[in-house]
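Left out: one protein chain. Kept in place: all the others.
We just call them A, B and C in the order they show up, numbering each chain from 1.
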């Protein structure tokens, strides 16, 4: 099977879905680029990170729609278009920009179906970039997906590899509900085997990326990569870590998570969000409320601290959950404790 | 001591603080009202619910500032004024409107001090209304304070009675950090004894509104009233419920909450937010991670469901946590279970 | 311009329906039978109807918190509306939306909206759909004078000009935003001049004059359907009642509304010209009045008697698939 990175897998998915359904349109800032430029080039960007490259050449600018910098109008327009017969895939360049268009998500798109008594279909996907680690500072590095998971009416997807990205995005575009699709900006070049043809991965179905029986680690997006690495390392010591990747956090596959915790009795929740009311807290709460009897040790959260993301890369490295902190958390919940990782945090 | 309701206690606090410090200004839509009206009346509103009545008469329109409907500019202007020497109290009429100005809270006001390396003071208070129960429908009834508690750099306050409202608002206005002050719209007429003179209640200090030893109920805002009523009722059966009102959720008095859970071994978290990544989840997570050994039963969450707030009062009554659901949760965590409250939810 | 008498009769029927509906709602709110906030449209009937007479069910409108009139003008079912306002089973939104969030997608009604400035971004989305599908559909957003100051509204106008969307911005300048007058809250700005600054044709008309609104709209719709892009119309018509029912209106001088009723009631204004110039019969108008009163009486009875939504419905309709 061919190897593809996440960027290319997403790009291919957009093409496949646009070929399949003429109602699918792509909307965003510089998803093509070059309009009004002096060179007259056909495509000057294809998205900031090239994710939408080549779409305009194949589908034309009527379906691949550049916009001014005006996120409320972008997201609202996508929502209104979804209500009336298109299936828009809108791009919110960085999830940090949610603040300038949040009403259109929180009070409009997410609530249409409910407010309208079930009589609306709202097939809109909002692709956006999350995550720290690239030195982009406090306003371009946030995660924030916990806030979206809190909002009834939207689905929230966080793929952790190229295969899942393709399958989940296909599902998202074909779904009749609003979906926020979170792409970790530090992962676009991560590659794995990805089939050329279309396939779907159902929402609300977690993946167990490492089976194990000693401790359950639930992780998302780029944190899955780290959790897998720690699991592999600890396997060498005979510690059997089970890594669960929920893939979608709204809906959430509580059965798989609880099943794993029931088996292992121990939970480590890894999450790049700020800690308070985070997704990690939700996971711990889920386990404590629903698998109380199975728990054999206090659950442990590994999250970003309650601080903005600092610009300095030397501080940012301590902001993002690290291999060391995940490992320490696992050891803690297993009863041991290494002093090393506590140093800083 | 005189009895005052929450509306009047807040109004009095604003007056006292404006008298005390000429840098305190009030900004919002129709906080006075009447400009451009044909009657020429001096004050046509004093806030939608009369909370800012009489301020303009005493302090003039230069310090009690009506604005057009333009929330990003209101909140941003308040933040910029705070950075440069004023101490604004801005009004965001309903917390539901946060979507049209969220960037100014999330990425600007909350992050100034951190982004600027500690060199900014941001003494701004945002007063806003939360809560369901008045039949105001999906876009005027939300709670959403969980999202704000997640944001580093802001403080989040939810008074549950008039005495606390006055003391906490005084603290908020004198604090050099941004504070979101959440007023439950169904509680303005709730009264209790409130001194005429100024006093402060420190942030991060929970109140134990009912002492008890069998089960800890943590509740906020209007939910404290309900929790107290349930506690009083169950006291008749010999069930000793301890009700803890955090009063501020950022910062959070984890010591008092954990102390109570350590004593009772049981936690019921009552919260009007939607359940996923809610404040209730945060409380359960806190107890499960930090008081694991003390827990004698699974913690229980009593929250709104994962749905928007329906307009129909007949549905809304099942949306908001009720006396019956709180009571049921308490009985559940104590090992018993009444079928009654489950009927509907 | 000449006007089809059948269209004019229909327009009268819709304006009268709005008037009857709102006056009845006012009495019902005073009697305490209606849940939630209610914002009435009396005095502005000619705007909604003048606009909607040009629209098909396949054209879309975005509305406001003051949406009853827009719904009726766009052809929503009166009983469905009343059931919704009373939050009953069978309401347009099964009682989950209420007065401030009524929608009827089959009639091209994208929803009342309790977020000021919430609807225009959605409405341009409907215009985009029409453009992409190339079906000559148009979309229109009703926008209050107060809402005209919201960033979302400016963004929507701008996006519409950049993409030449088949879009109409229908500003309802009713003199007030809540308890503040437009002469103040618009600052040095003027709705029409601001819209013009975005590079679209922008006109100001008397919103109590059906014909003025209808004529301005004719050109805006033609432009939109012909792919020439968006237009702005500012229709001026004071509201007769308070911001919401219960508003004491101390910001208005005594007698202001009495004066309006006398000089600027859109219905007699319409009737005078329609009967004089275009041959409508006073008789048939009175019949319509009578008929509508009955329809509304009956619908209110139905709404009041209808069953409330059942508790399990709280949990449905959040998603299409779970």
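Convention: a residue touches a chain if its C-beta (ideal position, glycine included) is under 8 Å from a C-beta of that chain, and two chains touch if they have at least 3 such contacts.
These figures come from a predicted structure and were not determined experimentally.
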| item | value |
| --- | --- |
| Among B:30, B:43 or B:103, the residue in touch with the chain that has been omitted | B:103 |
| Selected residue (touches chain absent from view) among C:23, C:77, C:190 or C:215 | C:190 |
| Candidate in contact with the missing chain, chosen from A:100, A:154 or A:172 | A:100 |
| Listed residues B:72, B:216, B:303 or B:332, member touching the removed chain | B:72 |
| Touching residues (missing chain, whole complex) on subunit A | 29-30, 33-41, 44-45, 48, 66, 68-73, 96-97, 99-100, 135-140, 305-308, 310-315, 318-319, 343-344 |
| Subunit B residues touching the omitted chain (full complex) | 25, 62-63, 65, 67-68, 70, 72-86, 88, 103-104, 107-108, 112-122, 152-153, 155, 175-177, 204, 251 |
| Those residues of subunit C which, in the complete complex, touch the missing chain | 149-152, 154-155, 158, 161-163, 184-190, 193-200, 229 |
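The rule we apply is simple: only the chains that are shown with their structure count from here on.
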| item | value |
| --- | --- |
| Chain of greatest Cα-centre distance to subunit C | A |
| Inter-centroid spacing, subunit C versus subunit B (mean Cα positions, whole Å) | 35 |
| Where subunit B touches two or more other chains, by residue | 72, 96-97, 99-100, 137-139, 305-308, 310-311 |
| Contacts with two or more other chains, residues of subunit C listed in rising order | 93, 95-97, 101, 113, 115, 118, 151-152, 318 |
